[in-house]
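A single protein chain has been removed from this complex, and every other one stays in its place.
By letter and in written order, the chains are A, B, C, D and E; residue numbering begins at 1 in each of them.
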Amino acid sequence: MIPVLLILIPLLGGLSAFFIKNEKSSRIWTLLISLIVLVFGVYGVTLKAGAAGLTYNGEWMQALGGSFSVALDGMGQLLCLLTAIGFPLIFAATWNNTYKNANRFFALMLLSQAGLMGVFVAMDALLFYFFWELALIPVYFLCSQWGGEDRIRVTFKFFIYTFVGSVLMLIGILYLQSQTPDHSFSIYSFYKLELSPNTQSWLFWLFFAAFAIKMPVWPLHTWQPDTYEKSPGAVTMVLSGIMVKMGVLGLIRWLLPVFPVAAYSWGDVVGTLCIIGIIYASLIAIRQDDIRRLIAYSSIAHIGLMCLAVFSANESGMQGVMIQMFNHGINIIGLWILADIIEKKYGTRKMSGLGGLAQQAPVMSIFFVIIALANIALPLTNGFVGEFLMFNGVINTASNYYFIFIIGAGMGIILGAVYTLNMVRKTFYGANIVPSSGMPDLSWNEKLALSVIVIIILILGVYPQLFLNISEDISKMIVNKVDVRGLISK
Amino acid sequence: MQLTNRSIEVSRKPLTWLEKLYVWNIIKGMAITFSHLFKKRPTINYPEQKRPFSKIFRGLHVLNRDAEGRENCTACGLCAVACPAEAITMEAAERLPGEENLYREEKYAAKYEINMLRCIFCGLCEEACPKDAIYLSQTFAPANYARKGFIYKKEDMLIPHPINEPEAYQKALGEKSVKN
Amino acid sequence: MIIIKILFGFLTVVAIFSALMMITSKNPVYSVLWLIVTFFSISGHYILLNAQFLAIVNIIVYAGAIMVLFLFVIMLMNLNKETEPQKNRWIKMIGAIAGGCLLLVLVAALKDVGLKKQVAMVNGGDIGLIKNLGKELFSTYVVPFEISSILFLSAMVGAVVIGKKE
Amino acid sequence: MYLLVIDWIFLLEKFILVGFIVTLSLIIAMYTTYAERKVAAWLQDRRGPNRAGPFGILQPLADGGKLFFKEEIIPLASSKFLFILGPSLAMITALLTSAVIPWGGTLHIFGKDVSLQIADINIGILYIFGVVSLGVYGIMIGGWASNNKFSLIAAIRGASQMISYELAMGLSLLAVLMLTGTLQMSGIVGNQIQGSNVWHVIYQPIGFFIFFVCALAECNRTPFDLPEAENELNFGYHQEYSSMKLGFYLFAEYINMFISSAVMATLFFGGYDILPFVDETKWGLSGNMLTILGFCALMAKTFFFLFVFIWIRWTIPRFRYDQLMNLGWKKLIPLALANMIITAAVVLWLNK
Amino acid sequence: MNALILSAIFGVLMMFSGVMLKQKASVRNIACTGMALLLIAVLLEMKGVVLFNVNTTGMLSFTRFTLVFNAIIFFSTFIYLLLSAREMENVGVNYAEFFALIFFILCGVVLVTAFKSLLILFLGIEIISIPLYILTGSDKRNLKSNEASLKYFLMGAFSTGIMLMGIALLYGARGSFATDFSDLMTAEKPSPLLIGGILLILFSMAFKVSAVPFHFWTPDVYDGAPTVFTSFMATIVKVAVFVGFIRLFNDSFDETQKQWRFVIAIITAATLLVGNITAVFQQSVKRMLAYSSIAQAGFMLLAVYAMNSDSWEGLLLYAAAYCFATIGIFAVLAKMNDITFSGFNGLGKKDPLVAGTLSVFLFSLAGIPLTAGFLAKFYMLKAALSVNGSLWLVILAVLMAAVSVSYYFKVLQAMYFKEPDISSDQTVIQAFKQPVFRWSLIVLAVFIILLGLFPGLLLTWYYF
Partner (left out) sequence: MPINYYIFLAIALFSIGIVGVLTRRNAIIIFMCIELMLNAVNLLLVAFSKKHYLVELERLKVAGLEAVTNVGTDGQLFVFFIMVVAAAEVSVGLAIIVMMYRNIHSVDVNFLNRLKH
């Protein structure tokens, strides 16, 4: 029942939030809902994967071959937890932000949470597709209505990109369903399919297009920096912290196990794209002056690495990706929160217009530094564990070109350190060119949110086993599926 | 105020359905026309048959002569003056010696024209003539091909000579009695 | 049979010639008249095929009613040579070429049809007589017949709606 | 399908018949003009033409001669071909109708049965309809080709009038067709001769009435002679015509009158049946005699109708245009429909 | 049969009601009641209650599919009347006749969905077309309307001619007008008459459903016609003709699929491409919807292309989804003065309910999940995918679906993200306040979402 609740609570909460006209009460109501979700999310994580409470099979659209089948596996647990933690964090961090028509804003936020939850738990392709779109629509509205200038065009670009990807995926889903003997959309039926390499090939690209756009992978990334830049802060956090993981999850859960042969044969191409993306995004990030754009490009680079690790298709890489999904989500939310605070406080996001914040806002700078370090995967932070495992995975990849991949991934990590530290340096140190805003360093809610993030960073940095246990089974399972024909093991 | 008792109240009743059909009225009308098939026809075959004129019919003008065949007209112009349509023109001339057998008086009409297109056959010329030189006969103007033909000269109107052509004279005289 | 062939040829030539004249005449009234000639020759074909009923209905409906309406409208509008719009020569050419192509394609496609020496019966067979047609019309085809009354009703209503001045 | 079968004697027979009928129609039409003038005179207490020949019998010839010798004028702005086509069409369509009317029974000449009907096609009535509906063209083309607004208006009036009244005419005929069950003219006449020998007018008085009114309208006769309403349209559609082309128009009108009288006689008054309710074959006359008598009977009926046409012309004033249309569409057509439905019901009821 | 006869009767009734009744409202009410009765009659017939037992001599067959489809159509029309009947009265003085014509069109719709003989198909299409010509031109003083009507008429008559030629050729091949052509297919080589006939009929049907390259009349006609009637012909009539299309090709030419399938594929692809791409560049919502109807026709053509059980179900669902959504949008559009995109500016603030339902309709048209439109497209894609070698077509279709989002969302953007114009028309907002209108919109939206969640609600009717 847990997954159903995870979807239903924000869904109903969101719908009801439309009718709470009072801003204050809608804010509180939203936070309340997100906290309830958090409770269930945490509860879900504590259960062992495969427990009875974590799966639910409802009847729905049987004529089509669909079913309302949801389940929390290890990866799902992690991502649901991320979602469940992320939203209250975001709400808390942006507590003081005011919005026009706040009730709609919060309602849409909750709806997007419901969609995200659905994507993470859906075990039925049709359902998956539904939630995939459902997560998108509220975000579209959020960005278009509360974003920055030129928001409509930018958001629309984002929407069209994702939509195109998703409908392409729909074709793939439809085709797979027609191939299954029982004409079902269930992921388990998909897993059982034995498709010819040729078929796998084109289906692979259909699915990959959808996920690659969402993540985004290099040539399909162009919507991302603009959208991240123009969206309202809270939405950007959701987008880059959580939504991006939809793509990665899709890769792991829907792509690799279903098309192992294609994944193997096209792995090099995808890997190349990832490498290009990592280096390209990192180089651009170095050249950025705008904090938001910098973070956006850094996100591309990180995701590229994750994608690369996924296609390495070994247990280490897979587990690394799963953990890193969570970690990256937490870290980047933290970064966005800070970027948002800076922008609010100093009215600019240009690094050239900032500097020496460390003296004015020491607390903030501490938080920032910690989170930034976690982002560049310093040991003892959560990022380190994930990146290490992923790197390990890449090294052990079955590809003939693993050497290039290793170099590329390494370059990515190094360049990541360059631009992140550069940002820290430019923003917080150096000549104090920002006039004191006269505002307090950090308000209590921001402190609270950031502290939670830092705590998570540290805990996971020290004790990653907590999550490794959760993700172990599922990554083994996936790797087995991929390797079932003995393709990976040389 | 009612002046006469002949006025009739006009009925403003709308037509009934039957009346609107008109069929009955049409049949009535047809019957009326049909009944005319059997009526006596007043038409006569004109050139062969002629209807008698009344005594006082005023037809074409005639310039009179006396019993000796002399023209009565003295060109006094009273007829032209009396003519309401100004249809009469004349020119006078003096009788030369040796012409006494032609003209009764010393003065005569050398030219006497009546435009029959203008003439309204009112007979005032006849009334005006002191010499009984002009009168309206019982014939009417025959058709002609040109306008010019309707301007009657003296020769066209002069009554035939009573002595030279007595029959024609009598015929032209018709029922008109010679008032000499 | 020779006389039938002669008649057939004659009617065909008349039909096609008058149809061509119809589309080439500058004056709409002439077009109407040529079209009537076409209809007559088509009626002649019907008679050749012993479809008497259709022949006469063709004359009554097309020549007698429809074309009268056309003529009527053209006369009402007083359209004549001068009001016939001038038209781009190219478009004309393209239209003619398109039509010609269609003709060619259809003829090419259908030229093999008669390989089995199938013949349309001429001058015989009584299916075209009104008796047979009537029986069939009021037994098998009574439903479409009734349906066509709806069609007429709607056309009538429509013509009134469009034609009535407000 | 006689036309396609070469039977020379048959062909000859038909040619003679056609020639006879056409000549007959022309002569009758000629004398109808005479009759028109005569009857008009009588109805107006006049004598009518009586100069050419005894009682003016040669008057139509004189008229014809006059028309022939008058100057032929084709207006400069008219379209010449159509200008000539108009009267020709009027004349042709007027003459074509006579082909299917049974002018009598069969004659036995030289051992052959000669039917006094040019073509006994099984869609006789439809044929008449077809030809009648073509009659409009003569008027329309002539009126349009004259390039004169009065002619044009008259032509349009005439066309709309004829189209409108054709409907009621057809509907009224349907009732008759229900009684007979055939479209063949000879069949319709035969139906009136057979059995109790009842003329259709007895069963179909309303049908006859409607048909008669429509016939008046189709022939452009008073009170429906709007196309030639001289007080509004000068002379109507043939205003620009002169000489024999005008003569054709006038002639066509009289031929139409004659033919429609004959059709009325055929459809409603027993055709060549001599008397209703009487079986003529029991009179003991020879077949040929009966046929000739029948022909004369038909002619008598036709002449009677012609007389009625003329009679009406000199009695009833002309309709206004809107009245004309109202009568046609709002009165006659519903009436004809009702007549048809009632007839159908009765026929069904009697036949069970 | 119920529906056919009743709708004819109601057509006549409406004709007379215009003369008898002076009150506009009562005429409208009669029409709505009639529509409801029709709907009930169809539902009854589905339950096996046939009010009129007519021997159609095998020319009509009221299959399950026909009945369900008719139910959808009648329901849509019912809602359409509730939503837009008032606007009809503004078009011309002959409003009662408009209702009558609509009922007559429904007769045609029933015929087109139930025919078993090409004759009935022909008559049905004509019964649909002729009143439509009238309705298109019903705004007599509006030149655009006149022009649209004339254009529609000429094109429609032309395509009818082509269809008749096709039918004649088929008759030559077959000797009968029944739509069962199976015996012809036994020949090893189909007669050229048959192929020619199929192609000509295909072209003319493509014309009637405004498939590219036979679509050129559609935008002009839809744009020129009074908006209320555009709504009717873009939805109900269009899907009805589609049903005729698929029935014809399923019943008649199933066996010759390989002859025409490729042609249909090309037509479909062209329709999708042209319809969607052109729609993006439109300034007026009405014209955009016209092109969108072409685009949607492209999707529906996929059903004809695939011709399997999925496509039948899908067509039902598509018909419902498309009709409901488009009727809803047009109903709102018909009440607005400014039919460009900017006319919708700020509607989300001015009237959240209308804007909300509108967004549901737009989502459905765009094929966003949880709406009926998504499932409809889903079925179409599924049906098409089952055909070998159709991948390119399907990919094109989904890409075009994505393009379609761009123009549908323009309306959304205008409603929610743009500020209302200062001179925004208050009367328009007043026009939205009628309770019937609001409730009908809500019902439509609810139906769309319900169908999007539980398509079985509709499809069970098809099977049981």
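Basically, contacts are C-beta pairs under 8 Å (C-beta built on N, C-alpha and C of every residue); 3 or more make two chains touch, one makes a residue touch a chain.
Every value quoted in this text rests on a predicted model; they were computed, and no experiment measured them.
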item: Chains on display which the left-out chain touches in the complete complex; value: C, E
item: Contact with the hidden chain (one of E:11, E:34 or E:137); value: E:137
item: Missing-partner contacts on subunit C, residue numbers; value: 4-5, 8, 12, 15-16, 19-20, 22-23, 28, 31-32, 35, 38-39, 42, 45-46, 48-51, 53-54, 57-58, 61-62, 65-66, 69-70, 73-74, 76-77, 79, 83-85, 87, 91-92, 94-96, 98-100, 102-103, 106-107, 110-111, 113-114, 117-122, 125, 127-128, 132-133, 135-137, 140-141, 144, 148, 151-152, 154-156, 158-159, 162-163
item: Where the missing chain touches subunit E, by residue; value: 119, 122-123, 126, 130, 133-134, 137, 140-141, 143-144, 146-151, 153-154, 157-158, 160-162, 164-165, 167-169, 171-172, 175-177, 219-220, 223-224
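Criterion: only the chains that are shown with their structure count from here on.
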item: Set of chains whose contacts include both subunit C and subunit B; value: D
item: Central chain (distance from its CA mean to the mean of all protein CA atoms); value: E
item: Reference subunit B; chain at largest CA-centroid distance; value: A
item: Approximate Å spacing (C-alpha centroids) for the pair subunit A, subunit D; value: 95
item: For subunit B paired with subunit D, centre-to-centre distance based on mean C-alpha positions, whole Å; value: 50
item: Of all residues in subunit C, the ones touching two or more other chains; value: none
item: Touch-based graph of the chains, sorted into line, ring, star, complete or other; value: line
item: Contact pairs between chains, per stated definition; value: A-E, B-D, C-D, C-E
item: Subunit C residues within the subunit E interface of the complex; value: 106, 109-110, 112-113, 139-144, 147-148, 150-151, 153-155, 157-162, 164, 166
item: Subunit B to subunit D touching residues, read off their complex; value: 26, 29-30, 32-34, 36-37, 39-43, 45
item: Interfacial residue positions of subunit E with respect to subunit A in the complex; value: 313, 363, 367-370, 374-375, 378, 381-382, 385-386, 391, 394-395, 398-399, 401-402, 405-406, 409, 413, 416-417, 453-456, 459
